[in-house]
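As you look at this complex, bear in mind that one protein chain is not there, while each of the others sits in place.
This part shows chain A:
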Amino acid sequence: MEDSKHQDVEIEEAQVESSCSEAQLLPKDETVLELLDSINNYLLLMDSLSSKLRDGWFELAGARQSMGSSRVSSALFDLKYHHAATLMEVDHGDADSNLKQPHFTLHKWLSTDNQEFSPEGGKFEEDELLQRKSSSPHSTEEHQEKRSENGPEVLSSPSSPYTPNSNIKKERAKSLSMFGTLVSPKLRDAQLSFETVLETLQEVANVRSSMLAAYEQVLKEIEISKI
């Protein structure tokens, strides 16, 4: 009788020990699962990206066929000084956190006329200063007046002539004008396809960053378990 009670107590203690060790293992399982989930999402997004790129290339080939290959070529790329209309905002995340996980946000069709923003490093401001030095004093004053009148509110104010839709149409048209005034509808379709590619690339960049963060966390836990 006492032996069986003793055995029952031993079994109970073993059960408590195993549940404690399982509880210790759970955080590691979570990290590994997070890593595997992000790998799965990354692969799915890359598959989607491949499909959207194929659509874009197909439409570009169609535009080349209707407009002629000489009218859609790299020889026509605009090599004059101009800013990108589509940018990627980077949020570097919490500086206190050990896991640096940057977050990317796509900004499409920003106005290239009123450059109120500057990327990190102030390279755009430096370019503008150089441009002002090379231009005449009269045109510099006009440019400065324009900048003071048209602040960042231009993009969101409904009463200003530059409403978001008209600004987007204007920037799209500017981009297409590289290949001439009259372009094939297929070229416009290619433009839209590559815009959706950029949206997918934003997601890919974010999933990649979370995958790398999960990977670093798993490595850290492996190192801790070795001690």
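The criterion applied here is as follows: a residue touches a chain if its C-beta (ideal position, glycine included) is under 8 Å from a C-beta of that chain, and two chains touch if they have at least 3 such contacts; residues count from 1.
Just so we're on the same page, contacts and distances are computed from a predicted model.
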UniProt protein name of the chain not shown, from "BolA-like protein 3", "V-type proton ATPase subunit F", "serine C-palmitoyltransferase" or "ER membrane protein complex subunit 6": "V-type proton ATPase subunit F"
Chain not shown: contacting residue from A:Asn41, A:Ser66 or A:Gln191: A:Gln191
Missing-partner contacts on chain A, residue numbers: 25, 28, 32, 35, 39, 42-43, 46-47, 49-50, 53, 56-57, 60-61, 72-74, 77-92, 100-102, 104, 107-111, 116-121, 123-124, 127, 130-131, 152, 155-156, 164-165, 167-168, 171-172, 175-176, 178, 187, 190-191, 193-195, 197-199, 201, 204-205, 208-209, 211-212, 215, 218-219, 221-222, 225-226
